[in-house]
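Got a structure for you, questions after.
Yeah, one chain of the complex is gone here, protein chain that is, but the others are all in their spots.
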Amino acid sequence: MLVDTTSPLFLSLDLAGAFAFALNGALTAIRLTRLDIVGVVTLGMCTALGGGILRDILLGALPPATFSDWRYLTVAAVGGLIAFLFGRGLDRLNTPILVLDAAGLSLFAVSGALKGLDHGVGFAQAVILGTITAVGGGTLRDVLIREIPSVLTSGLYAIPALVGALVVVSADAWGVAQVPAALVAAGACFSIRMIGVRFDISAPTPPGTARGA
Amino acid sequence: MLVDTTSPLFLSLDLAGAFAFALNGALTAIRLTRLDIVGVVTLGMCTALGGGILRDILLGALPPATFSDWRYLTVAAVGGLIAFLFGRGLDRLNTPILVLDAAGLSLFAVSGALKGLDHGVGFAQAVILGTITAVGGGTLRDVLIREIPSVLTSGLYAIPALVGALVVVSADAWGVAQVPAALVAAGACFSIRMIGVRFDISAPTPPGTARGA
Partner (left out) sequence: MLVDTTSPLFLSLDLAGAFAFALNGALTAIRLTRLDIVGVVTLGMCTALGGGILRDILLGALPPATFSDWRYLTVAAVGGLIAFLFGRGLDRLNTPILVLDAAGLSLFAVSGALKGLDHGVGFAQAVILGTITAVGGGTLRDVLIREIPSVLTSGLYAIPALVGALVVVSADAWGVAQVPAALVAAGACFSIRMIGVRFDISAPTPPGTARGA
């Protein structure tokens, strides 16, 4: 039986994730390039909603849920606006924002994979959809501000999302009840991400390339 | 009652907008980077048709109208080809091309928002769709030629489109007849855009960042 993705708890968590992504996405954009208010809010919204939109395009579930639902649009726009207005002051809040972002990553990886299963895609596809939901928004932002997407080059970011999606999809295949499975999967993703941040762990690079070079 | 988006008048205006976008998009691309004929025509077509394609993907109205209709493809390809052949000479026509581009922006903002309403999306979604239709093609071009999309950083470009879409969607909500509403909305967008160009007005930047720095 599937997690009820319309329950108030699930929705609150998903909206909190979207808010964290919008805030963090807009702050990253402000730091990396010069933008006006349109740019900051747009990039916050792209970071928050882009992953879910890519997932829904691949599923053919159009119009995308995060675009149709005014709550996601509002939360994402407010996150971007706060980053625009208080960007300088928010620099001191680096740690809570990083934690919120890891929470968003975990929630999106799990909810994205569950939505894939809901639409009847296969095992590997559901795992990929969860990962795309989690990292797609940040990738879109990086492409728009002309950065090489950080998810492709450094740190543990896609891998925790992949693990979270893999856990929840495996649990579904083995018939485990999905509420505890979703909690364990999100917890695994969150833990790996925070351990990666704390100890500055990176994914392997191609053999023969020196990381420090 | 909705504007008849299949009327000859509406179609002619929309095609004129697509032509202006293709011409202006291809000329911008030629100025910013080195391209061959494939690149110039492709970028002209992306600028002209990209916004409408993004709108139709988000609406799930696939295949996209501007892709299915040979008239849009032809007008866009011809605009790109003219830019390729006469790019140097067209530099003298900067002002008429800028005016045509503002006209395209206005027409696409209004027609994009109306198409959203036609498909039954909400108020905020229709406004966003109008804006995406207007600025999406230029954003796609800038991503392809590795520029930070100018719409995110400078000038009044997204804001007039947003105002135009907002006017036509509000008029619909208030039950105003849509033909005059569409004219007023397009006029508002066009005027704000041209005033922004004339007086070099920009959208606000984040507090604490010096524009001249």
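Note that the chains are named A and B in the order they appear, and that numbering of residues resets to 1 at the start of each chain.
One rule holds in what follows: contacts are C-beta pairs under 8 Å (C-beta built on N, C-alpha and C of every residue); 3 or more make two chains touch, one makes a residue touch a chain.
Here the structure is a predicted model, which means the values were calculated and not measured.
*Asks:* Consider the whole complex, including the chain that is not shown, and state which of B:W70, B:W174 or B:F199 touches that chain.
*Replies:* Missing-chain contact among the listed residues: B:W70.
*Asks:* Among B:I57, B:L107, B:A134 or B:A158, which residue is in contact with the omitted chain in the full complex?
*Replies:* Of all options in B:I57, B:L107, B:A134 or B:A158, contact with the hidden chain holds for B:I57.
*Asks:* Name, in rising order, the residues on subunit B that touch the hidden chain in the full complex.
*Replies:* Touch with the absent chain occurs at residues 30, 33-40, 42-43, 53, 57, 60, 62-64, 67-68, 70, 73, 84-85, 87-88, 143-146.
*Asks:* If you put the missing chain back, which residues of subunit A would it touch?
*Replies:* With respect to the unshown chain, the touching residues of subunit A are 57-60, 62, 119, 121-122, 124-125, 128, 139, 143, 146-149, 151-154, 158-159, 202-209.
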